[in-house]
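Encoded as structure tokens, here's the structure I'll be asking about.
A protein chain is absent from this complex, but the other protein chains hold their places.
Then we have chain A:
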Amino acid sequence: MRLVVVLAVLMGVSGIPDVTISPPTASADTSAHPNSIPETADESEQIKARTEEGAEEDVMATGELNPNHYPATRAAQVVQHYLNTRYGSPFRLIGVQTVHSGNAEDVADSGRKYQLELSVNDIISNTTRTCSAELFFPKGKGQQPPEVNASCEELLKIDIKVQEEALYQKYKTNQTLMSAQYLPDSHGHIEPDMKPFWHLGILASSFIMLNESTENTLYNMAQVANITQLTTEEDQLEFDCHTLLHEMVSQEIIHWKMLFTWSPAEGVKVLQMKRLPHRHEREKSPKTN
């Protein structure tokens, strides 16, 4: 008899369209997010506003950082740019893979200091390395570049000397100077023998991206618009380069022109860099430099 009752109840239950096997509801764990307010019974869709702090100003994250949140990930990106300026090559390109932990603190009135543990990826050889980094973002008038110190285990382990030497020799002795445009092109394509120049564009851009970075920016290189080899008496190869940087927070594309050299012995050295005004800025003032 009891069995029949149970089955009858079940049959009744399955006929009700809005009964659900519940995944945990919002009310089950309101402590998960500091700003959340429990869902009210009337399912009001009004925004629940935080009432404690009225101020809208950007309170800088201090103390232990959530490695998935932007303060840590932006700082990690700065470390990436630093590592590329120091250790990058046409055959070694470094990208952030994961931030493991981070810490931030104010330093008197002079700026903010970060400490990060992260893993980076050598994009070309697809190997991962762990790194420790310290960053200092100075406060004060005008744009001052951050100071970065980072060390990674065995970053230089993979031997790229042979490839670097081959590239260097090829373009030291070529009859015509190389020139390439739009790396990658609109469809994301780069000719295989142009890839080292795309990498060089990224490395040279890394000096700019490092210099320009703050806690409120996130830079990536969007495209090499043009890279042209120049004649030079020096040992190094010399290039004129126009790159497009993407700044994530403002979503702007920023144009930079650079003069830089490269050799296996010296790596990338930026001789000159100049920010180009955006097209619309140029339209407004008819006089050009």
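Points worth noting:
The rule we apply is simple: a contact is a pair of C-beta atoms (placed from the backbone, for glycine too) under 8 Å apart; a residue touches a chain by one contact, two chains touch by 3 or more; residues count from 1.
Throughout what follows, contacts and distances are computed from a predicted model.
Missing from the rendering is one chain, named in UniProt as "Carboxypeptidase O" (options: "ILI1 binding bHLH 1", "Carboxypeptidase O", "DNA topoisomerase (ATP-hydrolyzing)" or "Elongator complex protein 6").
Remark: the omitted chain is touched by one listed residue; of A:H69, A:K139 or A:R275 this is A:H69. Taking the whole complex into account, chain A touches the unshown chain at residues 3, 6-7, 10-11, 13-14, 16-21, 23-26, 28-30, 32-33, 35-40, 44-45, 47-50, 56, 66, 68-70, 73, 77, 95-96, 98, 123, 181-182, 184-190, 220-223, 225, 244, 246, 248-253, 278, 280-281, 283-284.
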